[in-house]
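The other protein chains are all here in position, but one chain of the complex has been omitted.
Moving on to chain A:
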Amino acid sequence: MVQENIVSMRNVTFTYREASKPAVDNLNLDIPKGSWVSIIGHNGSGKSTITRLIDGLIASDNLEKSKIFIDGVELTPETVWDLRKQIGIVFQNPDNQFVGATVADDVAFGLENRGIARPEMVKRVAQALKDVGMDDYAKTEPSNLSGGQKQRVAIAGILAVHPQIIILDEATSMLDPEGRDEILHIVREMQKRDHLTVISITHDINAVNNSDLVAVVDDGKLLAYDQPDKIFSHTKLLREIGLDVPFFYQVRDSLEAAGVSVPSSISSEEELVNYLCQLNSKM
């Protein structure tokens, strides 16, 4: 085996009750350990359903045909409780994820649930808050925090239980640009330090561009799965299913349409900037 997969999905199909067609349709997806994988697709394409399947919150239609492996172990009604400890999810709305009266209580919640001994718990809470830069706020009431701070606390709650996989489900879409960059920076640092795998559902095209791999999902099917630059070279396909491409591709296409030709070999913003500057200085 060349590469170890932390998540493997085989022929996974899931249909919501009373729905006329599956939300996830015969999906096969491998997520390499330690990678940052973005899942993109329009609303209702099945992105969140995939992560709920991975977390065992819902089970596939046919457990005989569909298989999901987390870190090599098959997800079954028996293994789901243990496997779920490996996975933490940060959701879109920070206000929906608070249970504790203080920031520290909130971070401790997941540890209490897992019956971690108190001395260890205190140590882990302190470390997790430090990791996300919220150690000064341990005694603060969560409602007094900004959106970005709340999301950092949510991440601390996940780091404290030492998972292998962090799922970001639109976790930055309510934040201002600075808050968003902070969260992505923190998660990336932790990913490197603790060799975490990050699965990110997002419409933020810059975050997608910084991933190792991008999965494009449409109608519950995996349409494409590749490195960002390869994915984004299919601008037409992405536009057809209602998704954005990074800005420099939009500039390139827009210039083409306006009669300024740009070589198709250009595949980064820097290259486009340099090309336009050279073109200008030659004139």
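By definition in this document, contacts are C-beta pairs under 8 Å (C-beta built on N, C-alpha and C of every residue); 3 or more make two chains touch, one makes a residue touch a chain; residues count from 1.
Methods note: contacts and distances are computed from a predicted model.
Between the names "Energy-coupling factor transporter ATP-binding protein EcfA2", "Fe-S cluster assembly ATPase SufC", "GntR family transcriptional regulator" or "Autoinducer 2 import system permease protein LsrD", the one given in UniProt for the chain missing from this structure view is "Energy-coupling factor transporter ATP-binding protein EcfA2". Only one of A:80, A:174, A:237 or A:266 touches the chain withheld from this view, namely A:174. In the complete assembly, the contact with the undisplayed chain comes from A:273, out of A:73, A:101 or A:273.
Shown as candidates are A:203, A:221 or A:234; the residue that touches the absent chain is A:203.
Listed by residue number, the positions of chain A touching the unshown chain are 18, 41-44, 92-93, 146-148, 170, 173-179, 203, 205, 242-244, 247-248, 250-251, 254-255, 257-260, 269, 273-274, 276-277, 279-283.
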